[in-house]
Structure formats: C-alpha cells, structure tokens
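Notes for the one structure printed next.
For this depiction, one protein chain was excluded, whereas all remaining protein chains were kept in their positions.
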Amino acid sequence: MSDLTLKDLYFKFRNPETIKALANEIKKEAKNLKEDLRIMEICGGHTHTIMKYGLKQLLPENISFIHGPGCPVCIMPKERIDHAIALAEQENVILATLGDMIRVPGSKSSLAKARANGADVRPLHSTLDVLKIAKENPDKKVVFFAIGFETTTPMTPAVIKSAQKLGLKNIYFHINHVLVPPPVRAIMDTGEAKINAFIGPSNVSVITGTKVYQFLVDDYNTPVVVAGFEPVDVMESILMLVKQKVSGNLKVENQYKRATTDEGNLNAQKLINEYFEPRDFRWRGLGDIPMSALKLKDEYKDIDAEVVFADILPNEKIDDHKMCICGEILKGLKTPKDCKVFAKGCDPTNPLGSCMVSDEGACNAYYRYDRE
Amino acid sequence: MQITLSFGGGGEETNSLIHDLFYKNFSNEILESAEDAAVLNVNEKIAFTTDSFTVSPLFFNGGDIGKLSIVGTCNDLAMMGAKPKYLSCSFIIEEGLEYEVLEKIVLSQKKELEKIGVKIVCGDTKVVPKGTCDKIFINTTGIGEIQKENISAHNIQEGDIIIVSRDIAKHGTVIMAHRYDVETETKSDCKLLWEEVESLIKNNINIKALRDATRGGISAVLNEWSKASNIAIEIEEDKIPIDDDVTGLCEIFGFEPMDLANEGTFILAVPQNEVQKAVEILKQYNQNASIIGKVTKGNKVILKSPYGSKRYIDLPKGELLPRIC
Partner (left out) sequence: MCLAIPSKVLEIDENNVAKVDTLGVIREVSLDLVPEPVEVGEYVLIHVGYAMGKIDEKSALESIEVYKMLAEGAMSEEYEIDPNELATSDEPLLYKPKGENE
C-alpha cells in the first residue's frame, strides 16, 4: 500500500469512477429489496453532499431520501435568536457566534440586521477567536452564542477552560448545544415519516462514537450506517444499508472507520460532562423534546449568559411564519418543493424560515442545487 | 506624512499633490495641459465604461487597489473588443491616509498604464473627513476604440462553445484569505486582458460574447448570458481549471470556486468550428485555457458531474459567509 496523501483524503472519496461503480452495485443489490428503502440522512452536511453531487439521480426508484433535523441553525427556535439579538443590542456587549447564525431571522430582526443598526456582532469560524476578542476588548462583555450538535459542543468547554487559564473574566456563554439521539427518537416515535434506514452523521460520531445509535436498531428495528461526508462515503453507506435490508441482519455499521470508533472521543465526552448537563429544549418544527439540549451546570452560572443577562432576555415563545413548513421538513414529512413559498418569497436573501438560511438546511440545498 | 483635508481643498497642497504625484507619474500632454476637460481625438466607434474600486485590503497578494483600478476598467473595454485608450481617475481619500500609501498606489497604476499605453487624461481628488470613507476609493472611467464590433451577451447561439481563459477564482480566494486572516501563497489573477483579446481579433476569431468574470465569478456571467441570449449552457465540472490552492480555500470556507471573483480571467463563446484555434491562441498566454461547456436549447445553466448527475448553477446570492455547521 502506498502512503496516504492529504489530497487522497479528499479526492479519492470523490472519485467519479468509484461513484459510478457504487451506483451500479446499488442498482444490482436494490433489485432484491422487499420494500422501498426510505433513508433518513440525519445530518445537514449529508443533505448538502447528496444535493451537491446529485446522488439522488444515480439511485434506483425504490430508494429515496428523507432529510433529517441535523442542522443546528435550522432547529433553533425564533425565541433563542431573539435572545441573541437582545444580547447584541446591549451596550458594551460583543455578540460572537458561528457564521450561519448571523442571517437567521428571529421574530422581528436578525443578527445581521442588528449589526447593520450598530450592534457589535462578530461571525466566527473558530471558537478560539472568542478568546482573542475578549483579550482585545477588556472593557466589553463578550457573549458567545454557542450553537451546534455534538461535533461543535466540546470546543465550548475547551474555550471556557482556556479562558479560565488566561484569566479572562469578560466572556459569557449562551448555550444552545443540542443532541442528535433525542430528536431522532422523537421523529421515530411519531412514525409518520416511515423511515426504515438511517445514514448516521459523520462528525457528530467522531465525538459520540457510533454506539449512540444502537437504540435505533434495538427499539425501532431500523439499520444505521455511520457515513463519511464525501460522495463515495454516502454511496458506500447506501450500499451497506441495502445489503443489510436484503439480508435482514440489521445493525449499526461504521463506514467512516477512518475517523470514528464505537466509543468516540472520550476526552471530549469527559469535557462536555464536566461543564454541561442535559435539559429540555423546544425545537423549531419538532416542539418540546425532553433532555435534548445542554446547559451550563449551576457551578458555572457566573459565566452563563442566560443567568447573568436574565433580565433582558425575552421570554415569549414564537411560532413560525404561517407559510413556513420548515417544521414538517425537519421531521421528514415534506420536502422543500412541497412548500408554497419555496423560491417564491422565501430564498437565501429573504429567508422566511431557517431551513433556507443555513447551508445545512434542506431548503437552502434544494434552492442551490435542484430548482427548476 | 499624512494626507489632510487641506490636500483636497483646491489650494497649494492640492496643486502640489496633483503635480508631484499625479502629473509626474501619469505624464502625458493632455493631462498636463490642465484644462477643465480633456479634448480627445478618436478614430473609431468607442466603448465607454466606468468602475469604482473599494477593495479591502488595499494591498493583497498579486496586486493592489491601484492596479485593480486600471485593470478593471481597461478589461471592461477589452471585453467589448475595444482597445483601451483614455481613462479618467478620481480619488476619494480618507483624511489621515499616509502619503506613502497613496504614492505606492499611484506607482502601481503607472505600471499598468505603461503596459498597454493607456493614458489618464483627467481626474479629480477629494479628501473627506475620517470615517466617511474606508481609506481610499478610486473611480476610473474609460474610453476604448472598438476593433471588433458585435461582441455581445445577446449573440450567443445553440451550438456555440464556452471557453475559459485560465484557472478560476484566484482573486476572490486571495481576498477571502486576507479577510479571514488565513495564510496562502495564492496570488490574485489581476491582469490586463487587452493583449489576449487583440490576439483573438487579429486572428479573425468570430467572438460571439466575451466577459471577464468579476463579482459573482463565472456563475454570474454564465447566468447573465443564459438570460440575455435565452439559451441554456451546459458546463462540464471536471473541465473547469481550478488551482489546488483555490480548492483548498474553498474547502475550508465552503465556497464554490465558480462563485468567486476573478480580475484577469474571462470566458468567451465562439462557434464550434473556431474553438481549436481560439484555445491555441489563449494557451499562449496561460496553459490553463480550456473548453468548459456548450450552448444548448433552454434557459438554465447546468453543471454536469463526471459520473452522470447534474445540477443547476444559479446567480450567487447574498453576502458570502463561511459555512461552519
């Protein structure tokens, strides 16, 4: 075997000949399926890969995709975004968050609009930048609006630890980290989407390990293949799911062996458990799901923005725009094309719902790659 | 030394700025006659265009705002088959800008002007209070003599072939890298394009349409052409030349190279029987000149993957932000 190069890690997993060969294999195997395969790809990144590389077009008719809720921006209810805006509008507060959040519409405004009106809003592409901003602005309060599933979660306590080490006392955290298993369970409990296979998230699994999806096999008799995020990974995973269904031998399989294990990153898990504990959370479109998100433990209430700034954070629960069906899309019941306002009033520059804002959102992916 | 408000006041400081910096470096008879307006002789039908330059950072790998201010406008003229001849140049300078910075910019402009003998024949200078402009804005307006008529986005027909002059997205990538403080060796493709265009014209290539792919990248141009000529354009994804460095930066930030700006890269539409000749000519200037697609019936821009799937390419929308999660 030759040595691995960096380019191999990208392009060998996008190789056109491999994709064609896998498509061929899938077509052969899928002939033996007793029922149509309805695969939910949980993760928004996988939705993006499927749409960008046009993978749907390579599959036989008895395999279809149901887009999952794995987009941490899409599932953010408007009231949480209103929190971010309220914080940003405080004098002497710098509101920092990860890129996509800036454009998501809250009930009346967005962080982008708040910024245009003079609020100090900083989109980051590295959580570590929070430390830099805090150091450079000692007289300001830096609030980090933390979002993300398990992939992005450990970076927050890592930064908290670093802030403590550096003696930075002007950083606060508004935690909106969410977990993958609870909403997936909630979707399966309704039974409406009729999902009979799952493509498990790539990078969430690097942190959690593949073991966290065992409940889907045990409680719902549904196979899971944890897939890498490149088109070859997704195609190989589909083939693995087809084979499982045909053989009847259902389990959690790992296609993304180069980066994930059963157990996951125990360091990261330990760090998360040190600082956070689970809480109930209201998910956009999915409603209240118990123990589906994280919050800072009580002993960290001094840096918990929801405690420190409690008096300025709005309390109302806000419903979606009447015409927005993001909720049903996130549950896998409808596709963007079923939406009356898709591309007719709702588009990436004027999003009515968060599925259109985020690059991980199904509506955004359809708008970019599959619009007539 | 800093440029203060008095430099724009019209008095002695203004005069010395104009003479010592602008006249000295842009030296030509028309400019130095210092009349209220430049009097010009033009022999052919002319093309006339304007562009304003507000790029940040002012200096980047492969260029600066000065170079851009000449290249941008001259290329717009070249894209109409017009040889750039005369430019106007207006500066809006933020109070406090270092004189050396302005000088560096002007010297950069001088270098570009000399490459194809274009003259700045008139101009204007304003200095504005701090905070009312971001360091320096430049506007250049240009006149070119048309050497080949009828180059137009409305002329493209079914069967025409689309060629790109070199690898794409270098300029946009460099600016993104600067903005997000990421180290890269990539250089902007910022370059005057008249030589290439003149070569195509002199070799009698029947150029149907020509456009440099600036803001919005080749996605924007292809969509504009599709709409203007009411045609569909099919692009083969694996034929688009993209440098490894550009690929790397786009991976990190989640951008599509086709959406990123170029300042020295253009695409053209030519009839099938002229393609080989056109590519040969362009390859003399850059080895990466490539056929990337063809024109068909319809009204969308379609990207075809090498393994049989396709998707539509749309006009890039909104502010480009890095994809995180």
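To keep things simple, chains are lettered A and B as they appear, and every chain counts its residues starting from 1.
Basically, a residue touches a chain if its C-beta (ideal position, glycine included) is under 8 Å from a C-beta of that chain, and two chains touch if they have at least 3 such contacts.
Predicted model only: the values in this text are computed from it and were never measured.
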- Candidates A:Asn117, A:Thr190, A:Asn267 or A:Thr349 - the one touching the absent chain: A:Asn267
- Answer key for A:Pro154, A:Pro223 or A:Gly327 versus the chain not shown reads A:Pro154
- Message: Can you tell me which of A:Lys12, A:Lys194 or A:Lys251 touches the chain that was removed from the display?
- Response: A:Lys12
- Note on the structure: Full-complex touch with the removed chain, picking from B:Glu94, B:Glu195 or B:Glu236, is B:Glu236
- For chain B, which residues lie in contact with the unshown chain of the complex? 161, 177, 182-186, 234, 236, 239, 244-245, 247-249, 251-252, 254, 272, 275-276, 291, 293-294, 296, 304, 308-310, 323-325
- Note on the structure: chain A positions in touch with the non-displayed chain are 1-2, 4, 6-10, 12-13, 15, 17-18, 20-25, 27-28, 42-46, 54, 57-58, 70-72, 98, 124-129, 148-149, 151-152, 154-155, 158, 161-162, 201-204, 206-207, 229, 232, 257-259, 265-268, 271, 360
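In the analysis below, only the chains that are shown with their structure count from here on.
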- Centre distance in Å when chain A and chain B are each reduced to the mean of their C-alpha atoms: 38
- chain B-facing residues of chain A, complex: 7, 10, 16-17, 19-20, 23, 51-58, 72-73, 98-100, 102-103, 112, 123, 125, 147-149, 151-152, 347-349, 359-360, 367-371
- Query: In their shared complex, at which residues does chain B touch chain A?
  - Reply: 180, 238, 244, 251, 253-254, 305-312, 314, 317-319, 321-325
